[in-house]
Structures are given as C-alpha cells and as structure tokens.
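A short write-up of the structure that comes next.
For this depiction, one protein chain was excluded, whereas all remaining protein chains were kept in their positions.
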Amino acid sequence: MSALLSVQGLTVRAGGKTLVSNLSFSIGSGERMGLIGESGSGKSMTAMAVTGLLPANISVTGSIVLDGEEVVGAQDKHLNRLRGVATAVVFQEPLTALDPLMKIGKQIAEPVRRRLAREMGQAPRVAVDREVLDLLDKVALPQPQRIANAYPHEVSGGQRQRVAIAMALACRPKLLIADEPTTALDVTTQAEILKLLDGLVRETGMALLFISHDLPVVAEVVQRVMVLRDGIALEEGAVVDVFANPSHDYTQTLVDAARMFDEALGRTG
Amino acid sequence: MTSLDLSTDRPARRHSLSLSIGLALVGLNVVVAILTLFWTPYDPLNASGGRLEAPSLLHWVGTDRLGRDYLTQIVIGARTALIVGTGAVAIGASIGVTLGILAAFATRLLDDVMAATLDILIAFPTLLLAMLVVAASDSASLWSAILALGLAISAIVARLTRILAKRVLRQDYIIASRTSGTSWLGVVVRHVLPNIWPTLSVNFALQFGLAVIAEASLSYLGLGAPPPNASWGRLLQEAQGTVYTAPVGAIAPGIALVALVIGMNLLADGLRDVGDPTRGRTR
Partner (left out) sequence: MMLNLQNVNFGYSRHRKVLTDVSFNIRAGASVGLVGESGSGKTTLLRLLLGLERPSSGTIRFGDEVLDPADGAFMRRYRRSVQPVFQDPYSSLDPRQKVLDIIAEPLQSLRIVGPRKDAVAQALEAVGLPLDAMQRYPHEFSGGQRQRIAIARAIVARPEIILADEAVSALDLSTRIRIVELFKTLSATLTLVFVSHDLGVVASLCEEMVILENGQVVESGQTRDILAAPQHPYTQRLLASIPRMPA
C-alpha cells in the first residue's frame, strides 16, 4: 500500500526567492509526522502547498501525491474535493480561521452537510445538527449546545481552537495538518489541546502532519520529525533519535537550547 | 512564527518615473507662474488682436472675445491655480494636522465629539462649504475662496491625521519613547509626524488638485477670483458660449488644469516612496 501523502522534490518559489527547495517526504496512513523549523524555514509553505492553497503568484514544482491524486498543477475544482475528504487544516490563530459573523454551530455544520451529502446522497437537518453536537462533545467543549449558538468572539482562545479542530474533524480527513496549532495559546491551554489532538488522532486513526517551531511540543505528538531550515530539509528520523543524536549542527543548536530551558525547570513535571 | 509574506518588491524604476513626470509637470507650472510676475506674452488686460482669433504664430492659442491673447490668460491662470492650491492646502494642513493630533491624544469623550464634528463637516460637499463661506464674505475674492477651501480641506486632513496618529500611538516605540522621558510634544515631533507624513503628503497633493478644481468651479460659477485675475475656471466659463466656434478656448485651460492635478499626484506618489527608508530592498 502506498503512502497517504508522498512529496517528491517539492520546490516553492516566489518573487525570485526559493522558499522551499527539493523537499521529499511521505506519510503513511495513521502516521504522525512533525515538521520543525524556525521562521522562514518554509514549514508553513510546505503545508500550504500540500493543500494546494498557495496563491497563483507562487510557483510550485515537484510532485505532491495526496491519497493517490496529484496536487501540483491540479485544477482548483479538483482540489476542493480533495481538501476535506483527504485532508483538513488547523491553523495557529483560530480567531482568523473562523468566520466572525457566523455562529459556531453553523460553521461546523457546513463541512458536516457536505460530507453527509457526499456519503449518503442527502443531509437531513436533524442528522447534521446531531453530528455537530457530537463533534463539539468530541473536542471536549462543555455545553455543546451553548457553544453551537455562540459566535467565535464569545468563547475563549482555547475553546476556539477546539472549535477549529471540530471543524477539521467534521470532514473525517485521512490526514490532519496542524500548523502551529498551540503557538497562540497559554501553556495550560496548550497542554489540553495537545492532549486532545493526540487522543483524537489515535482514536480516529488519522494521519497527522504537525508543524511547529517548538521541539518539546512536537515531541509530544509525533513519532517522526523532519528539521527544516531556509527551505531545505536538514535531517529526518524518529523523534527520539533526532533529538538524542542530531546529525546536523543546526538541529544540535535547537536541541541544546530546548534542553537548556528544560533543565532550568528541573527534573520535575 | 508562521507569517507568509507574499509581497514581492515593486520595481524602483516606476517610482522614479512618476517622480520625474510629476516634477516636470508641477515644475513647469511653478516656473510659468513665477515668470508671469515679470513677463507675459502680451498685456493681459488689453486687446492685442482681433476677437476670437484662431491659434496662429502671433497668438499660439488664439484670442478671447475681447481680443486679448489667450496664452497670456492661461499662464496667469497657472499663477492663480498655484496660489489657490498652495494656500488652501497650507491652511487645511496646519489646522487639520493640529486638530487631528489633538483628537488622537484627547480623552475618549473629547475625541468622540471631535470625530463626530469632523464627520458632519465632511458630509457637506467641499464646494458647497466653499460657496457658503464665499457668499458669507462681503465680496467674492481670491482670498475668501482660498480660506473657504482651506477650511474644507482641514476637516478632511484632521480626520485622516487622527486615524493615522492613533495607529502610530498604539506602537510600542511610543511607550518606549514616553518611558525614555520624551514629552508628548517630543513624541509628536519625533515619532508621530514622521510616521504619518508619507500618507499625509499624498493626501495633501490630492487636496491640492481638488482645491485647484474647486477654485475653477467657483470661478465658473462666478464666485472665484474677480475679473482682472485670470483663473482657469473663469476662462472655461467664458469659453462656454463659444465652445463650437473656438474650441481651443475650452480645451487649453482644461489641459492646463488636468496636467497640474495629475502632476501633483505623481509627485506625491514619487516623494512618498523616496522618503521612506523601509521601501526598496528589505531583508
């Protein structure tokens, strides 16, 4: 069985600058992989390229095969079908990812309705409503009914990110892409969201592409990592191996820095 | 951090081109206007040829219905336009920027009152406001037109300044400046004005053009500079009756007017980019 996502020689250019250069990796179904990089590393560009969401003035070459279909050069209509069915994205800032003028329940209902219509040929209202509440419950939001009737600004940042995750789950994607999903959140909220993501991924068997600059955070949710700098993949391997024996100096610097802050906190926790 | 900066650098050459064309158009106007103080092709007040003559070697743009040289009227009109534009923008800028900065610094209540007042003022068309002021003064003169236009502009400038200044005041470097012991006035001079200037100056150029057009409209309606002072608006009005027999009379001041307004806009556009250290090669 071939990989769920297979990226070969991906190169992204914009305005004469190469943002991602000859990147290759693959993710099997149910696998959890992390992309680690600092600002300008091209990690978000890579995620956007996988979903085919990059604007037209950015050139993408190479091959991205997602669930058996080529993304590079595909028509938008074609991609729209692929997005949602094969992949869904959770972004860093949930407030901008949600429509501020639409009630949360309604926003989640949209992908649910599409999926039901696709799977069963119809989407009865009762079924959609039930599924929306189920999803809100699944992401451990208290009082799903109240949240469904609220607008995005009326709930907390952590709750908004839970809503964004519920929306992503509504599609039942085979691959969930999470782009710095906890960076904008408080530490205690981050811990909750990471736990939630981890649990959901394990439970549903989704594959996960987790993008972050934060090494310990990545280590908590994925098995395998790739380290990016300036659009170039420096190394790839199992989290434990890469963090224990980095083969590249840059990775060593990052690991040392993360360990320094870690050690300052002592061995507790 | 995941920030996708998708902006690509704009070519620098375009800016310098708009700057040169703007400079040329406005510069020509300024030179001509100054020249008229010392020399004009013919006596502007007396006939120097036949009535409504067509353009010829002697009279490049022909003569008006009193037989006066038309080119002479237009170059003097350039002086009027420059005086009106500069005067109106100077008045508008000094009152507007002061009010706008005060509003940006004011307490919430005072700021709300000022914002509402400005919105009401701006709701009146500039021309209508100017007509009211001119009508209120005992005689139509160039100076009452300038004052009227300046006041109308000040409301627009004040509103813009207020918004721009508020945006700057939210930046951390303002707090850093305050905690460095800089006074509010120092903050305005050192940080607020330099940072709002690029946008303001473009707006000034726009207002300059609009003031020139508005003065032409006032003159056209007979509310502008009284006769011996030639104004493009009055030339247009006078040419109205003879537009079919002597079209040059309407076309020539029209072109002069459009050239000055466009030149002013291009100049402002170019100047903004030249004066901004962050333009050009970043990163």
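Order of writing sets the chain letters: A and B. Residues in each chain are counted from 1.
Following the convention adopted for this analysis, contacts are C-beta pairs under 8 Å (C-beta built on N, C-alpha and C of every residue); 3 or more make two chains touch, one makes a residue touch a chain.
Predicted, not measured: the structure shown is a model, and the values here were computed from it.
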item: Omitted-chain contact residue, chosen from B:Phe124, B:Trp143 or B:Tyr173; value: B:Tyr173
item: Touching residue (missing chain; options A:Val128, A:Leu141 or A:Leu254); value: A:Leu254
item: Those residues of chain B which, in the complete complex, touch the missing chain; value: 1, 171-173, 175-183, 186, 190-191, 194-195, 276-278, 282
item: Interface residues of chain A (partner: the chain not displayed); value: 38-39, 157, 186-191, 194, 213-217, 219-220, 239-240, 243-244, 250, 253-262, 264-266, 268-269
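Quick note on the criterion: only the chains that are shown with their structure count from here on.
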item: Between chain A and chain B, centroid-to-centroid distance (C-alpha), Å; value: 52
